[in-house]
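Of the protein chains in this complex, one is absent; all others appear in place.
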Amino acid sequence: MSEQLHSLDATALHLSDAELAEIDAEIAHAPYRSAVAIDALKIVQSHRRWVSDESLEALAAYLEMPAAELEGIATFYNLIFRQPVGENVILVCNSVSCWIKGCEGIRAAISRQLGIEPGQTTADGRFTLLPITCLGACDKAPVMMVGEHKFEDVTVERIPAILEHGEGATPG
Amino acid sequence: MSELPLTRNVRPDLSPTGIKAYEANGGYQGLRRAMAGLSPADCLQVVKDSKLRGRGGAGFPTGMKWSFVPMDNVSPGHKYLICNADEMEPGTFKDRLLLECDPHQLIEGMILAAYTIGADVAYIFIRAEYLKAARLLREAIEEAKAKHYLGRDILGSGYSLAMYVHASAGRYICGEETALISSLEGKRANPRAKPPFPQVSGLWGRPTIVNNVETLCNIPHIIERGPEWFGSLGLGEDAGTKLFGVSGRVSNPGCWEMPMGTTIREILEDKAGGMAAGYQLRGFLPGGGSTDFLVEEHLDLPMEYESIGKAGSRMGTGTMIVLDDQTCPVGFVKNLIEFFAQESCGFCTPCRDGLPWNAQVLDDIEQGRGKPEDLDTLEQHVGYIGAIGNTHCALAPGAMEPLQSALKYFREDFQRHIDDGACPYRGAH
Partner (left out) sequence: MPVIKVDGQEYEVPAGGNLLETCLEQGLDLPYFCWHPAMGSIGACRQCAVVQYQNEEDTRGRIVMACMTPVSDGAIFDLSGDRAAGFRRTVVESLMVDHPHDCPVCAEGGECHLQDMTVMTGHRDRHYRGTKKTYRNQYLGPLIHHEMNRCITCYRCTRYYRDYAGGTDLSAQAAHDHVYFGRHKEGTLESPFAGNLVEVCPTGVFTDKSLVHDYTRKWDLQSAPSVCTGCGVGCNTLPGERYGRLKRIHNRYHAEVNGYFLCDRGRFGGNHVNRAERIDFPARRDADGRFQALTDQALGELLTELCAGKRLAAIGSPRAGVEANLLLQTLVGPERFASGMDDTEHALVDRALRHLVNSGAHNPSLRDIESADSVLVLGEDLTHTAARTALALRQSVRNEAYTLAAELKLSPWQDAAVRNLAQDRRSPLHVVCAGSTDLDDIAAGHYRLVADDQARLAAAIATAIADSQTGDAAAQRIAADLLAAERPLIISGTGAGSAALIDGAAAIAEALVARGKAAMLSFTAPECNSLGQALLCRDSHTSLAALAQSDADVLIILENDLLQRLAAEEIDQLRQRIPTWIGIDSLENDTLARCDLILPAAAFTETEATYISQEGRAQRAFPVHPPAQARRPGWRWVVELAAAVDHPDLAGIHHFDDIAAALAVDDPVLQGAAAAAPDHAFRSRGLKIPRQPHRYSGRTAMGADVSVHEPRQSDDADSALAYTMEGAASTDRPGALLSYVWSPGWNSNQSLHKFQSDIGGALRGGSAGQRLLDGLSLAKLPPAPAPSAFGRRDQQWLLQTHHHLFGSDELSRLSDGIAELCGRAALYLHPEDAGRLGLEQGDGAEVAGQALEVRLDASQVPGSAGFSTGYPETLALRAGHWVEIGVAAHWQRAPELIGSDREATA
């Protein structure tokens, strides 16, 4: 209705300079601000691990789009986290090639080791376990990612070393 | 052995090829040739003549797709070229190889494609988890810009092109070209009804071409070497080479460039080393998770669009998933249907609500709770969901392909689950 004090102040307070700079770089080659919604969500998430309500509202204001619309976008995609996640997100591929090669056992081994089920975060906040669709490395199944690292030909025996020291990692 | 242009820069250790090595190996010659004297119409004709077909799964002739882009420039504004690098089809890992090992090949192909259709902006839409590939592409774009292969006034030709990498936030449906466009616009990735086709109304309502990574990687070679050469690469009907892959319980899973028309047996036995010790072949999906099962009798078919189609499946992405004798076909299909149900965008009813229903039925069967009439339910859904046009996009019909062919080839497995009230493969692995 009226042009009341815009929430840009809140935006400036909430989003960091580094985040704003990265978002601005995307906006620079977009036809309108809200076109970078997905990039911006990912940028915020890369800085904060997840997108909180406050972040989402600040971002919506910064992109000059309704928060409801940004919520609709954020919740559409698998890898935008609207709930807190741990320092390391474990993505265990559960698609068919990895399933043939025993990804369910891998997943169970991780759950046993960390005491969390898919969707949960360890009490110390180090790990969140999530299933993921085919990671595109089916010749090296089973495959998983921890953070930005990819692990191929994973065996149940390798799980402790992978989780403890990222042993055998390749870039994602 | 015939030429394998797509992977000529792929090193045994899979390390990326930088711009110097790429150029040294003949890279950017196609671009130089085009900028020096080929008009967009010339390029289009070459690509049309090459009979290149899309490598993303549908196999649509690339030149024909490009020819639908209006070239009259009557309506001013941008045109867009988009590379679909959202490789998320289960069992598919071919584009990753091209992206990680030879990013400049893709970039050169994109510049040429963009030039042909008169696009001034190009995007690479890459799946979220391909972090290394996205980084390499961003670096490669900067390298290409520094060499005036990209940016303003490319190689003095007067043609300009901007190129950006957009990393997805993760949704299989983004691989559908109109859903990809929705996503690139920063929206929910709902596919769009056609017509209008993206060639006339795509990204931001402007003419847009979306091509798969592998398709675009062929372009520099076609422009440089010509359609006849490209045609000669194939062994039969289809032109060029193709990346074929095999996953599952084979001795040597992997991905290899081979001529179009190579037989399935050659790929499975020569390259993949046959079945792993102690396993027998029961069937395979020839081109990713949304293609129909083929079985042993089809091993000597050439991997060609036509022949695979005649056998009742599709070449799809050309990456096979092998079903062995100790893996439950019901579980195999259930895994796929659950994947597709999870990855439905939620727009149309048969996909959004029909796939989870199928997943539930398959789960019941697999868990030993199946009833005889469940097979009728599955057959019915296959009939109604499985036809292109019955749903908003091709996701759900694709999802039905492995199910319908599993019901055909492995029906006794389904029946045994129901009769025994248990999965006979339980404990097999």
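So that you can tell them apart, the chains are marked A and B in the order they are listed, and the count of residues begins at 1 in each.
Going forward, a contact is a pair of C-beta atoms (placed from the backbone, for glycine too) under 8 Å apart; a residue touches a chain by one contact, two chains touch by 3 or more.
Since the structure is predicted, the reported quantities are computational estimates derived from the model, not experimental observations.
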Chains on display which the left-out chain touches in the complete complex: A, B
Candidate in contact with the missing chain, chosen from B:Asp42, B:Glu142, B:Glu237 or B:Asp353: B:Asp353
Contact partner of the left-out chain, one of B:Trp229, B:Tyr305 or B:Tyr384: B:Tyr384
Options B:Arg55, B:Arg314 or B:His392, residue touching the unrepresented chain: B:His392
Per the touch definition above, residue among B:Thr116, B:Ser344 or B:Gln404 touching the missing chain: B:Ser344
For subunit B, residues in touch with the removed chain: 75, 171, 188, 192-193, 195-196, 200-201, 204-205, 341-350, 352-354, 356-357, 360-361, 364, 373, 377, 380-381, 384, 387, 389-392
Hidden partner chain, residues of subunit A it touches: 1-5, 32, 53, 56-57, 66-72, 75-77
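Operating definition for what follows: only the chains that are shown with their structure count from here on.
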In the complex, subunit B residues that touch subunit A: 87-93, 95-96, 121, 127-132, 162, 164, 166-172, 183, 185-189, 204, 245-249, 253-255, 289, 319, 321-324, 327, 331-332, 335-336, 339, 342-343, 345, 429
For the subunit A and subunit B complex, residues of the former touching the latter: 29-31, 34-39, 41-42, 72-73, 76-80, 91, 94-97, 99-102, 132-141, 145, 148, 171-172
